[in-house]
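Only one protein chain is missing from this complex, and each of the others stays in its spot.
By letter and in written order, the chains are A, B and C; residue numbering begins at 1 in each of them.
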Amino acid sequence: MSKVRKLEETVAMIPDGAVLMIGGFMGVGTPPRLIEELLRQGKRDLTVIANDTARPTVGIGRLVSAKAVRKVIASHIGTNSETQRQMIAGETMVELVPQGTLAERVRAGGFGLGGVLTPTGVGTVVEDGKPRIELDGTVYLLEKALKADFALIAAKRADYLGNLEYALTARNFNPLMAMAAGTVIVEAEDIVPVGVIPPDSVVTPNVLVDCLVAKEHRHG
Amino acid sequence: MSKVRKLEETVAMIPDGAVLMIGGFMGVGTPPRLIEELLRQGKRDLTVIANDTARPTVGIGRLVSAKAVRKVIASHIGTNSETQRQMIAGETMVELVPQGTLAERVRAGGFGLGGVLTPTGVGTVVEDGKPRIELDGTVYLLEKALKADFALIAAKRADYLGNLEYALTARNFNPLMAMAAGTVIVEAEDIVPVGVIPPDSVVTPNVLVDCLVAKEHRHG
Amino acid sequence: MDEKTLIARRVALELRAGNLVNLGIGLPTMVAAHLPAGVDVFFQSENGIVGMAPVPEPGAENEDLSDAGGSPIGAVPGAASFDSAMSFGLIRGGHLDVTVLGGLQVDEEGRLANWMVPGKMVPGMGGAMDLVSGAKRVIVAMQHSAKGTPKIVKRCELPLTSVRRVDLIVTDLAVIEPTDKGLVLRETAPGVTVADVLAQTGAELIVPADVPVMPIG
Partner (left out) sequence: MDEKTLIARRVALELRAGNLVNLGIGLPTMVAAHLPAGVDVFFQSENGIVGMAPVPEPGAENEDLSDAGGSPIGAVPGAASFDSAMSFGLIRGGHLDVTVLGGLQVDEEGRLANWMVPGKMVPGMGGAMDLVSGAKRVIVAMQHSAKGTPKIVKRCELPLTSVRRVDLIVTDLAVIEPTDKGLVLRETAPGVTVADVLAQTGAELIVPADVPVMPIG
């Protein structure tokens, strides 16, 4: 029943052109070994859905710098000059989404909702092409659900079945993305026996997780 | 900074006719002392938003049996013959909402969303009067946010600032409702010093909570 | 074997190791006790837990741990608890492999009615509408008829739970699969003939040349 897999084989499942959700916020809560292995295997034409692209040498920024990414859907690329350069040069498509809207769109994808109505972005360029819906005197934008082929998740602690705990601000988009992808790959800092994580502490239930990779090499 | 208050004074803030969200599922996770005190103070014409009305002598069912409730918005009244009787006799208004839709409507209210698009209820009586929205070939119902004047919350453990933890299936609607009401009143089984509950274990952050009442009488 | 046990045992054969499964109150709950050896599944209770189990022994009840009917339950090692939004996110989001529900009527289009008898019984839909709309596989477990009145009908007269076509109907007489061509008779219960099934069914059934006897684990 253990979901612990070899890093190389796990990442090999991801084809060029895949749509990936990758957890993390400025690299905090982004799975480092999974990023490293994507680079090593030379993946191409990825679509990456993530809060940001960190810095050119950090986290998701490394994928951008390696030109592994065809399209980015993110809330912020301001700390990554390379993402901005590629965007302006037309080398990489970038779709900018308000951070709270991105969180809800990912959540909606994982929760089986078609979308949500948010007041954020009304009357701004974010509104372009989106239905405006007025309810009880307030105007909202209809923002659609997002899904992905794979979610790459960083967890603090996992049990062998895949129940996950996160730490502090490294949680961010990870539990939302773990709901919204066809295949969920988790890099955990620690992997513990089943029963060690109490039910109330589990943030991502094991049934959502497909593969587990340990942060250190001891688990393959 | 402590939010611990006297039970009587806390419940006295709730006027007749108020809209209440009350946590719990068949009475599990429903705050017993708050229900008891609502009855003792003889509140009337309440609107209650809750998953269910439990049984005639249990939890929210006690408010229904005492005819303190003008309207119920719930997903299930099947275990409470008195709610069904009052509904059929026209004594109490009952709005039935699919359980997952109720959860999302309450959440939307607390999260500043106007509503969500759900496939649940399409083509059934639940659809009556609601906008149907088709996105990418799937039909959804637009379900609107719900808010309340007061939320009555049962927590397992609180600190004096109001950070809350819940236990097992007693969590249910409680954390969602704690986001969606003007005033949030919490009955906690245990109240501990600030710092005892680790940041990652807090489910409801203290800033959402207005008043705390202990389950036992020792805290007033 | 009584009729309910027969149904529960047959439904249990539909579950696969690692499945996330939600069992409705009543007859469907009995399925948990009839899992084939080696098939470990996770049971979800929609009030907020994955990893529901029976209370391990008398006295081991916990007031914070109950099923959707409010009865005490236990939990397996590796269980996870969460709020109602997450619980229905699992259901609606396609993470629930199988739901087993009772039924009042199922019609030729495979549509289920199971939450209301207007003027008589108004329990509310609870989680049923989300479960039928969202689960990957919906199995209806019910008696074939109620006091002689067929529950499998041309068109549901009772309010629908969902317009989604259910995947399988398991009764004390038969296993029936709703398809885009109609209701197909897949199996008959031991000692029951095709003619018996047809006589107690209010809808057209497609009867293949070979209708095997229900395996019951």
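In the analysis below, contacts are C-beta pairs under 8 Å (C-beta built on N, C-alpha and C of every residue); 3 or more make two chains touch, one makes a residue touch a chain.
None of these values were measured; they are calculated from a predicted model.
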Checklist entry - Touched by the hidden chain, which of the shown chains? => result A, B
Next on the checklist: Using the touch definition from the top, which of A:103, A:146, A:184 or A:202 touches the missing chain?
Outcome noted: A:103
Next on the checklist: One chain isn't shown here. Among A:15, A:119 or A:193, which residue touches it?
Outcome noted: A:119
Next on the checklist: Please identify which residue in B:161, B:188 or B:211 touches the non-displayed chain.
Outcome noted: B:161
Checklist entry - Taking the full complex into account, what residues of chain B touch the chain not shown? => result 1, 107, 109-113, 159, 161, 163, 179-180, 194-195, 199-200, 202, 205-208
Checklist entry - Mind pulling the chain A residues that touch the left-out chain? => result 25-29, 51-52, 54-55, 74-79, 84, 87-88, 94, 96, 98-104, 107, 118-126, 156, 166-176, 203
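The rule we apply is simple: only the chains that are shown with their structure count from here on.
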Checklist entry - In angstrom, rounded to a whole number, how far apart do the mean CA points of chain A and chain B lie? => result 32
Item to check | Of all residues in chain C, the ones touching two or more other chains | outcome: 49, 75, 81-82, 85, 88-89, 91-92, 134
Checklist outcome for this item: Going by residue number, chain B touches two or more other chains at 104, 118-119, 166-168, 171
